[in-house]
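Removed: one protein chain of the complex. Kept in place: all other protein chains.
This part shows subunit A:
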Amino acid sequence: MPSEDAAPPLDVDQILADPGVRIVVCCGAGGVGKTTTAAALALRAAERHGRRTVVLTIDPARRLAQSLGLTELDNTPRQVKGIDVESSGGQLHAMMLDMKRTFDDVVLQHTDPAKAAEIFANPFYQAMSSTFAGTQEYMAMEKLGQLHARGEWDLIVVDTPPSRSALDFLDAPARLSRFLDGRMLRLLLAPARSGGRSMFSFVTASFGMFSKVVQKVIGAQLLTDLSGFVAALDSMFGGFRQRAEQTYRILQARETAFLLVAAPEPDAVREAAYFAGRLRAERMPLAGLVLNRVHRPAVPDLSAADSLAAAERLAAAGGHEGTAEVLRAHAALAEQAAREEQVAARFTGEFPAVPAVSVTAQPADVHDVDGLRTIGEAISRR
């Protein structure tokens, strides 16, 4: 029987309706339907529960984005039209994260325009703001903090970046702090702070060799750019770290609900289990597991073996080819369902107290509001 029987059922409607819940974070491995789940939950919160909702998506499929009216990546929430909120009085806004623009905004907020212009022109800033591993995660956090601070919404639903690992989202701020606190950065800063000319002139002989190597490998111009970048960043360190810590505390607060999203595949379930362990360690509120793309036969009493045997009998007797085909397909479906349950049981075995809900696989992909509504119904199925 469906694996969620082992775990307490997840009541998504209760979360979405709870005025005390102001942030829902959807996290999990790539390719498990995170974005769709986030959009479906946000739509349901607006339509069913009358909440003023904003969904922050990271990298939505083009057609899904279009269905939400997101034709451009402009980093501002836009109201989604054509949804059914007349009776509930809710609202749905949606936005796509523009990583570089969010980074630019952070810089602008923490420094004067002249210095900001200098930073924007630096090749290291350009490289870092668009490709720094973790920038997307950090900027998603930053944007979440901004939206939260504006206080315009009852509920913020966040889709997390399609990271190598779902944990990157949580680790990005700490990683950035570590980077900013690093000895290397201090070393590079020393001459800028003391007004010295040569960056490594103050160090020991063995370091003199290091300096030579660095000059040789990366070149003098590069060193100047780097030094300039680091010096410019220096003035913003405090702000960066403070904001990251603030967002981190919001994520630990009771107003936040983390939803793990997974598909019944070994990698996705393993990732969800890692994440659940991490949330527990960080004392962050894990609300439950949404298991997407679950296959469930419509006729559960007919076993795979019986179905296959019957198909064989029909084939041997001749005729009824259509029925034999249907029976073979049913057998494959029943087997798949059984395998998926085994995979899902690895999670529920490890985290028996985490509420879970299974969402049946849709025959076709979702890319309109009706489809999102259907998914929302399926997630809230009690």
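Rule of thumb we're sticking to: a residue touches a chain if its C-beta (ideal position, glycine included) is under 8 Å from a C-beta of that chain, and two chains touch if they have at least 3 such contacts; residues count from 1.
Rule of thumb we're sticking to: contacts and distances are computed from a predicted model.
Colleague: Of the options "ABC-type dipeptide transporter", "Arsenite efflux ATP-binding protein ArsA", "Tyrosinase family protein" or "Response regulator transcription factor", which is the UniProt protein name for the chain that has been left out of view?
Modeller: The missing chain's protein name, per its UniProt entry, is "Arsenite efflux ATP-binding protein ArsA".
Colleague: Which is it among A:V158, A:L333 or A:V369 that touches the chain not included here?
Modeller: If we include the chain that is not displayed, A:L333 is the one touching it.
Colleague: Of A:L56, A:M141, A:M284 or A:A324, which residue touches the hidden chain?
Modeller: Residue touching the absent chain, from the options given: A:A324.
Colleague: Considering the whole complex, not just the chains shown, which residues of subunit A touch the missing one?
Modeller: Here the touching residues of subunit A are 29-32, 59, 61-62, 123-124, 126-128, 131-133, 162, 164-165, 179, 182-185, 187, 206-207, 209-210, 213-214, 216-219, 221-222, 225-226, 229, 263, 265-268, 297-299, 301-302, 306, 310-311, 313-314, 317, 319-320, 322-327, 329-330, 332-333, 335-336, 339, 363-365, 367.
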